[in-house]
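Structure record follows, encoded as structure tokens.
Heads up, one of the protein chains got dropped from this complex, but the rest are sitting where they should.
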Amino acid sequence: MRSRAELRIPVEWVLRAALIAALAFALWRSLESDESHAAGRALDASGLTGALSGLLANPSVSSVDLTLDAMPTQVERDALRAMRRAGVTVNWHGVAPALALEADRLRDPEGRTRLLMKGETTPLALADSAGVLDTVNAASGASVDIQSVVGQVRAGHGRFAASVREPESVPLHAVLVLGRADWDSKFVMSALSEAGWTVRAKIPTAPGVAVSDKDLLPLDTSRYDVVIALDTTAGDFAPAIARFVAQGGGLIAGAEALGIQSLRALAPSSAQERRPGRILLAEDSVTPRDLPLRALTALRGDAVALERVPAGITVAARRAGLGRVITVGYDESWRWRMLGGSSGLAAHRRWWSSAVGAVAPERGIAPDPSGDGAPLAALIDVLGPASASSAKASNAPTNPLPIIILLIIPGALLIETASRRFRGVP
Amino acid sequence: MTAHTRLLQLRRFLQAALVARAIFVGASIALGLFAVARLGGAPSWSVVVAVLAGLAGAGAFLRPLRLLRSLSNVALWVEERTPSLRYALVTVADGVHSPALEAQALGTVWWSDVRTIVLRSLIKPAVVALVVAVIVLWNPFTGRFLLGSGAGAISGSGAAAQNVDPLAVVHVVVTPPAYAGKQPTRADDPTSVEALVGSAIALTGDGNAALLTATADSASRSIAPRGSGWSLSLTMPARPAIVKLHSSKGRDRLFVLAPIADAVPVVTLLLPAHDTIVRRATGRFALHAQVRDDIGLRDAAFELVISSGTGENFTFRSATIGHLVLSGTIESALDARISLDSLQLKPGDILQLRAVARDGNTVNGPGLGASETRSIRVARADEYDSVAVDAAPPPDTGGQVLSQRMLIMLTEALVKRQRTLSHAVLLEESLRIASDERKLRKRVGDVVFQRMGADPLSEEGAEDLASRGKLTPEDIVRLADSVTGTAGNVMDVEGDETPILAINKPLLEAFNAMWEAGRSLEVGEPAKALPPMRIALAAIEKARQAERIYLRGRPGTEIVDITKVRLTGKDKGVQSIREVRPPIDPVARRRSATFERVTNLMARDPEAAADSLLLLRVEALTDAPALAAALDDAAKALRKHDNSAIPLMWMRVRRVLGDPPVQRAGIAPWQGGLR
Partner (left out) sequence: MTDFVFATAQYESGDWDSAPLVPSNVIDSVARYTSIAVAPSGVVVPLSSPSLFRYPLIYLTGHLPVRFSPAERGNLQKYAERGGLLFVDDHNHDIDGVFHKTATEELTRTYGAIHPISNKHPLYRAFFVFEDGPPTTSHELNGWGDNLVHKTLSGVERNGRLVLLYSSKDYSSEWGYHPENKRFMSVDNTKFAVNIVTYALTR
């Protein structure tokens, strides 16, 4: 009959085997990602990118609780959306500021970009791929016109930012200027040409005689963006202008051109009698408010006043058909260019270019589909509103196997050693 | 062979071995340091340091030579290794000679053993030196020598030179043109070279000249070998240019040649200070001018042009006086005196004079600077300039109207004599001055009135104007209305910007002050007339300084009866085709587009981006110096990979390149305004 001591020998071998097996298992576990076995995960948004691959590869993750310490990117949002559709419960909580950013290419040959933004936290730092652009107080919304942006434009505060792609360039067509041979016609043409617009014109100089471009007609939106009717010499074109505006073309009508019945029907307002400009001292520079003015009056219900001076409305706009119409009350705007001091030339040029851009048709600019322009809204769209509970899911593994292993190893070692010692084997 | 002889041979052998070991050690140190220095991109003088270190190391290993001066030391060294000699050799070395001693010293064959020991001790240094030499001179991976002749100190081997990057460091020496008298300047690896036009520019570097090609503004330039390196000689052109160095290893380096133009001299004519009309062309007066140049002046002089004649018949004479040779002076004064008698001026002649100066520019000069021109006119006998002495031709119908200054002098004289005169005499003299004051006021009124674009006043009208009291601008407009009946239209051509206030406000002030003075004079109170007369004089001076008003007769203004002649011409115009004017591509926009491309390139290839910035800089140098400076800084930051500076430099370039961002509150779709 075998003694107790002899009986313990196989038991000791079993314990040794268990010990080796446990160690081997622990080693194997250590080589595996500890996350892959998590059933629920609590994450900070700032670390989301690093954690996503593990989360997506592990089918055992059943819930994700996201603390919003930074704004998730579009890719991260899409991943969370995919997890949610795959049955993972995704909650988020935290205080994220509402931010919105939009980048539009102005309809302007200079190709300037207009950034529209609004953000609860201010000031917003504005930057693009090439570096810092500006700092903007946008609590109640702001727009920034900028010469050019490169790559991704970002408006943000700390880790929370909205970003949009650099807008695509806009195709522009010609501008038709109709006016009599005077300085206003000449300098409107000059301003637009210098700003980069392709200008065509018809300027009557005598009965039956005009200075005009070749191939002036047809007047349609495939050739022209905008018609500028400065005075009653546009009368011959009035029916064509009405059709052009109905098609979506833009019209800028000088106050004097409102004497043409069909243009008056399109215009956002009528014009008062001409008021002389301000009397200037020798050293004064002319600004628009110093120009002779035919103040705009009787605005239609759908019209909006774009510019005012103390004497009244100077520029008004409305939509007519598919097009837009602006009426300009300023008279002799050329004086702004010639007598406007050091800034008059550029200001006059930009004003007319902006006016043309304001009524030029929008030609299919695809919006940025990324949704990063309004990241909080996009997040809510993907994940719903923030979770009311801020309880974090336990980060401790719910699987008891590691604890069992942890108990087996010292236990087996202790018992095996004790058994041997009791047998008198060192 | 005696033991002593053998000892002497051994000593020589030991000395040779020590020297050899020192050479091995020194060479190892020098070659090792040289290799480390070149691989670390150290400058060429590091070769000298390496050689000195090698020499120092070798010197340290030569110190035991001192011990070999004593033969006993040699013998002891042998005894130490051959104990069986039992000091026989030391005793021999000490000069003791005996057969027994000799036999004992030669009893053991020690000389071959010690030679072997010595030779073995040389193996390690020799191997180390060999290994270092192989590492330094030969690259086993390419099979080529690793370090080239650029070091010069190693071997000067042509094969080594092949391996030096000739564009690793480019040195630039700029020698200004001789006329500038300035010292040459040096720079290493600049992005651009700024120098006077005509400066000699020498670009040098290490490496094989045959590996390099150079172009300056697309024209190829020859690279000359220079010692162990290369050199390229250029002359600073008048317009910015780009120099491109291309190595056959595929590397390019761009340098901007940014010429500094030699400014023309600045000449300021100080005397005479004003244009003048003289009654008679006699007397002498001084001419004085200041001349200044940025580099150096060659000479200066006064130029005179005398115009004679009227109508269609004019003759001209010219002359130069006061010529002054300045020989490179930066600043100088120019003085002369001119005698009107010697010029034989006749009434109606105009003498125009100015100071001119030439700089010493022998490259693309000389630069010629000129001062303002002063006119000195000889009045005709039948004219008298009424109000101001600074005037153009006097009015054709001008009467003998005294100037305001003269009237003040007469009034002051009258005030002085006032106590000695009876009231009747005082009143008579005062009325005479008042009459002149009224005439003068009429002339001023003419000017005020004419400025509004109307005809000159008729005599009646002028008298009427002159006889009126104080006039406000509104009074004058009303008066204009009443005279022309069409003043409203006339004003309209001025675009509703009434020029009265803009132009004639000081003269209006003078006009009103003269009225005050006239009233006092007419009641025989000349003292009271003086303050307004002085106000009038000051106002006239002010008006004259603000705008040169010539109180002379204006050509009669013809009023065309537009309605009558409208479209009565026999000839008809033709349809005029307005030539298509392509949209102007503003330079700034093109530069912005280029800069955007550079920005996109920056992450992928910073070297190429830096080169593109330099190309853009060349263009900007001619018309946008601020942009050129910003681009240069940006290119430098890129080349240095200075990641902290690059964003700042980029922002600076963008701010210079385009208008700064324009912020507006609100995001309304129509933006509440177009500007």
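Labels for the chains are A and B, by order of writing; each one numbers its residues from 1.
Following the convention adopted for this analysis, contacts are C-beta pairs under 8 Å (C-beta built on N, C-alpha and C of every residue); 3 or more make two chains touch, one makes a residue touch a chain.
The structure displayed is predicted, hence computed values, not measured ones.
Novice: If I consider the whole complex, including the chain that's not displayed, which of A:185, A:198 or A:269 touches that chain?
Specialist: A:185
Novice: Which listed residue, B:86, B:115 or B:578, touches the chain dropped from view?
Specialist: B:578
Novice: Identify the residue among A:203, A:305 or A:356 that touches the chain left out of the display.
Specialist: Once the missing chain is taken into account, the touching residue is A:203.
Novice: Touching the absent chain: which residues on chain A qualify?
Specialist: 180-187, 190, 193-194, 201, 203-207, 209, 211, 231, 256, 282-283, 331-332, 334-335, 337-339, 344-345
Novice: Write the list of chain B residues that the hidden chain touches.
Specialist: 275, 305, 307, 312, 314, 316, 350, 352, 354, 372-373, 375, 393, 453, 486, 489-490, 492-495, 497, 499, 502-503, 547-548, 554-562, 565-574, 576-579, 581, 584
Operating definition for what follows: only the chains that are shown with their structure count from here on.
Novice: Over in the complex, which chain A residues touch chain B? Could you list them?
Specialist: 109-111, 116-118, 126, 129-134, 136, 140-148, 150-151, 193-194, 196-201, 203, 205-214, 276-282, 284, 292, 304, 306-307, 315, 317, 332, 335, 347, 350-351, 354-355, 358
Novice: Which of the residues in chain B end up touching chain A in this complex?
Specialist: Per the touch definition, chain B meets chain A at residues 495-498, 501-503, 505, 546-547, 567, 572-578, 580-586, 589, 592-593, 595-596, 599-600, 602, 646-648, 650-651, 654, 657-667, 670-675.
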